[in-house]
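Note that one protein chain of the assembly has been removed; the remaining protein chains are unaltered in position.
What follows is chain A.
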Amino acid sequence: MHLSLDGLTVAIDGATLVHSLSLDVPDGSVVGLVGPNGSGKSTALRCVYRALRPTGGTVRVGGDDLASLKPREGARRVAALTQESSSDLDFTVAEVVALGRVPHQRGNGPLTARERELCASAMESMDVAHLAHRGVLTLSGGERQRVLMARALVQEPRVLVLDEPTNHLDVRHQIHLLSLLREVGVTTLVVLHDLNLAAAACDRLGVLSGGRLVAAGPPADVLTPALVREAFGVEATVVPHPLTGAPQLLYRLTHQEGTP
């Protein structure tokens, strides 16, 4: 399902966090959003999973203005992995994963056989099936992140919105998660901090700086030394990956000009 941000603007308490951001995420593609801290990435995402109402512009999902959809209908189309990973209550892993079915259910009835199957396979694919009956508050950060990802998959969304999904994950699970995204073929908008992972995982990248989109396009076009210097204030050498050809950034850990 096609996702598009159209002139999205968010202002909170007089500060404009996102300036008329327009971005297309074609059906089935993975688009990465990168940028320095405070550049408005998460704020833009929050508008897509409806934790925030944009001040201006629209978010369209499958052609429909998200604001015109009922919350439940919106949640059937868009699932999110948010940055908040806390829970007040000690639900079991299986219970948290099953909450992904909330937008599809009416009342308090139990899960159907198909839904239970869905939960089991999502837990399997995120490598948390063995934790099914553990309390989520006893898990490590990475385990919890995988549980929340399984919950998002169980939602059977047409669009996935992920805010730093590789946070807390070890390198094996990072690579597994990002390759899974390519495999499931759901339209995905993902915020990533690791530019090399972003270049490897995304069809297109959008670079945000100061709430504005400063570049967008295929990773090889976007991740140039000049842009990395301009947007992140970092000197990087860009080389093609010897096997895949994706651009990879190499840094030198010496004092860099332009950084404090």
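The rule is simple: a contact is a pair of C-beta atoms (placed from the backbone, for glycine too) under 8 Å apart; a residue touches a chain by one contact, two chains touch by 3 or more; residues count from 1.
The criterion applied here is as follows: contacts and distances are computed from a predicted model.
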| remark: Complex minus one chain; that chain's UniProt name from "Iron complex transport system permease protein", "Cell wall protein", "Aspartyl/glutamyl-tRNA(Asn/Gln) amidotransferase subunit C" or "Circularly permuted type 2 ATP-grasp protein" is "Iron complex transport system permease protein"
| message | Given that one chain is not shown, which residue among A:76, A:116 or A:168 touches it? | response | A:76
| note | Of the candidates A:50, A:146 or A:204, the residue in contact with the absent chain is A:50
| Among the options A:175, A:216 or A:238, which residue touches the chain absent from this view? | A:175
| request: For the chain that's not shown, point to the residue among A:63, A:110 or A:242 touching it. | output: A:110
| field | Residues of chain A in contact with the chain not shown | value | 46, 49-51, 70-76, 78-80, 82-84, 86-92, 94-96, 99-100, 102-103, 105, 107-108, 110, 130-135, 137-138, 148, 152, 155, 161, 172, 175-176, 179-180, 183
